[in-house]
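Working notes, beginning with the structure itself.
All protein chains of the complex are present and in place, except for one that has been dropped.
Should a chain be cited, it is by its letter among A, B and C, assigned in written order, with residues numbered from 1 in that chain.
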Amino acid sequence: MSDLQDIRTALRRFTAERDWQQFHSPKNLAMALAGETGELVSLFQWLGEEESRNLPAARLAEAADEIADVQMYLVALADQLGIDIAQAVAGKMVKNAAKYPVDRFRGSARKYDDPLED
Amino acid sequence: MSDLQDIRTALRRFTAERDWQQFHSPKNLAMALAGETGELVSLFQWLGEEESRNLPAARLAEAADEIADVQMYLVALADQLGIDIAQAVAGKMVKNAAKYPVDRFRGSARKYDDPLED
Amino acid sequence: MSDLQDIRTALRRFTAERDWQQFHSPKNLAMALAGETGELVSLFQWLGEEESRNLPAARLAEAADEIADVQMYLVALADQLGIDIAQAVAGKMVKNAAKYPVDRFRGSARKYDDPLED
Partner (left out) sequence: MSDLQDIRTALRRFTAERDWQQFHSPKNLAMALAGETGELVSLFQWLGEEESRNLPAARLAEAADEIADVQMYLVALADQLGIDIAQAVAGKMVKNAAKYPVDRFRGSARKYDDPLED
């Protein structure tokens, strides 16, 4: 059983019931994802790093809702593109492991690199 | 077995092997997520909606990698916050169903609303 | 007289009056900028390209407010970094002109490139 596939199934039904497929081009869904990510990042903008690790309950609930929004649009976008997210992640992890070999990156600050990404 | 939990397990190992937990405050991960979302959205910026539905293979592969990056940072962020993504999505879907009742939103363009979101 | 400098002067006063400098690290301002950009992009997410060229008055007023927010955080960020925006733009335009020579890029669709950017 896959929870990403469960989300996809639920979203397909939600969208079809409202006849919203017409709006859900990959271009539009990518924009919606950017909008939701903006809301998520704004929750943390005035917090110190330590504060961001200790959110009060109300703020944590907001973060959960925003994370859910990002996840839903990401699944909807991948679905429109015919991309299997779990597979895409597995493939990217192989690339990342090759790109950031443990012996060269371990414990190193490299603050001016972006460790996890291209 | 849950694929979101699988991703979380793999990311925890990847991060611990490199001793990168020190960088992974929720604040920083939210920023990284915003950066990756920016890369994803930029793939679609000059395409028409129809073109975005028919990406050439190379562009589709790029999109898969960027979707993977967003997914990984989203899982890492939720993990740091102690949020269960599948649960958060389930909760948000209940709210969305109440907010966008089928009979009032079905087939309606409502182009100046944001159908799926707050 | 420079309007970017006018905005900077007004923002410095606004911030100082409220004693908000403490929150305005470049890191935090970059996040705030991302949040505002997310709000701006979300205004266009369900619109076709032609619709986006013909916004109704209320939506246009929202866009003006969001553009103002992005502009203000961009000025505040540049100010904290000691960057002169007009100068930075002039420098980037020289690079862009070299990168996208007219004879090679004119009229070409190149939809899978990002014409204006790195």
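Throughout what follows, a residue touches a chain if its C-beta (ideal position, glycine included) is under 8 Å from a C-beta of that chain, and two chains touch if they have at least 3 such contacts.
None of these values were measured; they are calculated from a predicted model.
Chemist: If the missing chain were put back, which residues of chain C would it touch?
Modeler: Residues of chain C in contact with the hidden chain: 1-7, 10, 14, 17-20, 23, 25-28, 30-41, 43-44, 47-50, 52-53, 55, 60, 63-65, 67-74, 76-78, 80-83, 85-86, 88-89, 91-93, 95-97, 100, 102, 105-107, 114-118.
Chemist: List the residues of chain A that touch the chain left out of this view.
Modeler: Spelled out for chain A, the touching residues are 27, 30-31, 34, 41-42, 45-49, 51, 56, 58-59, 111-115, 117.
Chemist: Which residue numbers on chain B touch the omitted chain?
Modeler: 23, 28, 31-32, 34-39, 41-42, 44-46
Note that only the chains that are shown with their structure count from here on.
Chemist: For the two copies chain A and chain B, what rotation in degrees overlays their C-alpha atoms? Round to the nearest 5.
Modeler: The C-alpha superposition of chain A onto chain B needs 180 degrees.
Chemist: Measuring from the mean C-alpha position of chain A to the mean C-alpha position of chain B, what distance in angstrom results?
Modeler: Distance between chain centres, rounded to whole Å: 3 Å.
Chemist: Provide the list of chain B residues touching at least two other chains, using ranges where the numbers run on.
Modeler: As it turns out, chain B has residues touching two or more other chains at 27, 30-31, 34, 41, 47-49, 114-115, 117.
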